[in-house]
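A protein chain is absent from this complex, but the other protein chains hold their places.
Naming follows writing order (A and B), and every chain is counted from residue 1.
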Amino acid sequence: MKILLGSKTNTVGSEVDNRFGRAEYYAIYDTETKEYTFTDNSAKDGAHGAGPKAAQIAIDLGVDVIITGNLGPRALAVVENTDIKSFRINGETLQENVDNYLNDKLEPINAAGPSHAGN
Amino acid sequence: MNIVFLSGKGGTGKTTVSTNIAYLNGFNYYDCDVEEPNGHIFLKPVINEIIDSGVLNPVINEDKCTLCNACVRNCQFGALVNTGKKIMVFNELCHGCGTCSLSCKYDAITEVKRTLGKVEVGTYEKAKFVRGILNVKEPLAVPVIKDVKKLINNEENNIIDSPPGTSCTVVETLEDMDFAVLVTEPTRFGLSDLKMAVYVVREMKIPFGIVINRSSKDDHIITDYLESENIDLIGKIPYSMRAARLYSEGKMMIEDEEFYERFKKLSEDIIKRVDK
Partner (left out) sequence: MSDFNVINTSGVSKNEFSLTVISGKGGTGKTTITASLAYLVDKEIVKADCDVDASNLGIILEGETLEQSKYIGAKVALINQAMCDQCGGCKDVCRYDAVDIKDSKYIVNNLKCEGCNACVVNCHLDAIKLIEEVTGDVIKKDTKAGKLVTSKMIPGAEGSGKLVTEVRRVGKTENSETLIDGSPGIGCAVMASVTGSNHSLIVTEPTQSGFEDMKRVYEIVANFDSIPLAVINKYDINEEVAIKIEKECERLGIKIVGKIPFDTTVNEAVNNLKPIIEYKDSKAAIAINEMYKNILNVIKGEN
């Protein structure tokens, strides 16, 4: 199973990035290998629509779970149309959040946070 | 004949000058400042018709869609997302370019107009009045400006009120203009923004001249620049508390005797240049 988290840096010890669409990096944790891989967030530089773009990234990476601070209304709408489950951050580092998820200590995201924009 | 009024900096008196010149000459008035269209406050038109303005957005026929992803891959605005189960469309991100329907090999996309604003068409005195109004919360102003401009008859005498600034909305407004009047004010801010506006009208090869509004002892800030760049100064409107008051009440400057004479002169000076 693959878990996607917003990450402030592209290193294993990183803090989580609270933002979804505009997170600096994405960390993908594989529960089989217990290893992290990192990817740049190409969605964050667009002015408009970072949320849906980021959701597309998550879909294309084939993740099963998203852990983030908040999903905007558009990103949530996308995620609801997939089998991906989303949970709210609880903890500072990537590992704390992964551990909390594996121990059922994260709350699912059911409602959207405020929208962001630009363009 | 199309004369456009623009300003670079907002609030320099672009609408004040354009409405008064239009009124004095009985020229048609087109408000392309669709984010903040305020010309109607002064010209007090009667509106006869309201036209819906918008862009075409895709609608996916799920029976025909094979999730091939071509539309998603080609869209530059992130307006389409492939969830693996369906293609989702985010209309508010769509620029209505049609790239998705061009990309679709399965005839699964149709395009439906989505409203972004409206165009009001009417008359003031005996001339035409047209204004575009962008709906609040819609980011795309250019399609509404395009719809206003479709109604311009180049054979008639028209005044066009441009948005402030120098971005894409201004470029769209400037297209097909015969002459541009750049309204500025004698402040450092006015000068800085005037330079940007001059860059754009030169780039678009439109003949232009400058009007200094709220003229004061500081006019040299602007005139020094105009001289160094060999730019034509059409005229000045002096600063006056009475003018500010008239504006705040939504009244025309030409209702005031002194301003009537000034605007008459300014108007002649502008038209003289356009006719050249």
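Observations on the structure shown:
The working rule: a residue touches a chain if its C-beta (ideal position, glycine included) is under 8 Å from a C-beta of that chain, and two chains touch if they have at least 3 such contacts.
If you're wondering where the values come from, they're calculated on a predicted model, not measured in any experiment.
The omitted chain makes contact with just one of the residues A:19, A:53 or A:74: A:19. Residue B:204 is the one among B:1, B:151 or B:204 that touches the chain missing from this view. Considering the whole complex, the residue from B:3, B:60, B:152 or B:221 that touches the absent chain is B:221.
Within the set B:170, B:254 or B:270, the residue that contacts the chain not displayed is B:170.
Check B:17, B:60 or B:75 against the missing chain and you find that the one touching it is B:75. Considering the whole complex, the residue from B:103, B:157 or B:223 that touches the absent chain is B:103.
By the touch rule set out above, chain B reaches the unshown chain at residues 7-12, 15, 35-36, 38, 41, 74-77, 95-99, 102-103, 134, 136-141, 163-172, 175, 186-189, 192-193, 196-197, 199-200, 203-204, 216, 218, 221, 241, 244-245, 247-250.
Criterion: only the chains that are shown with their structure count from here on.
Centre-to-centre separation of chain A and chain B, using mean CA positions: 41 Å.
By the touch rule above, chain B contacts chain A in their complex via residues 72, 77-79, 81-86, 88, 90, 92-93, 139.
Looking at the complex, you find that chain A touches chain B at residues 43, 46, 48-50, 52-53, 55-56, 59, 74, 77-78, 81-82, 117, 119.
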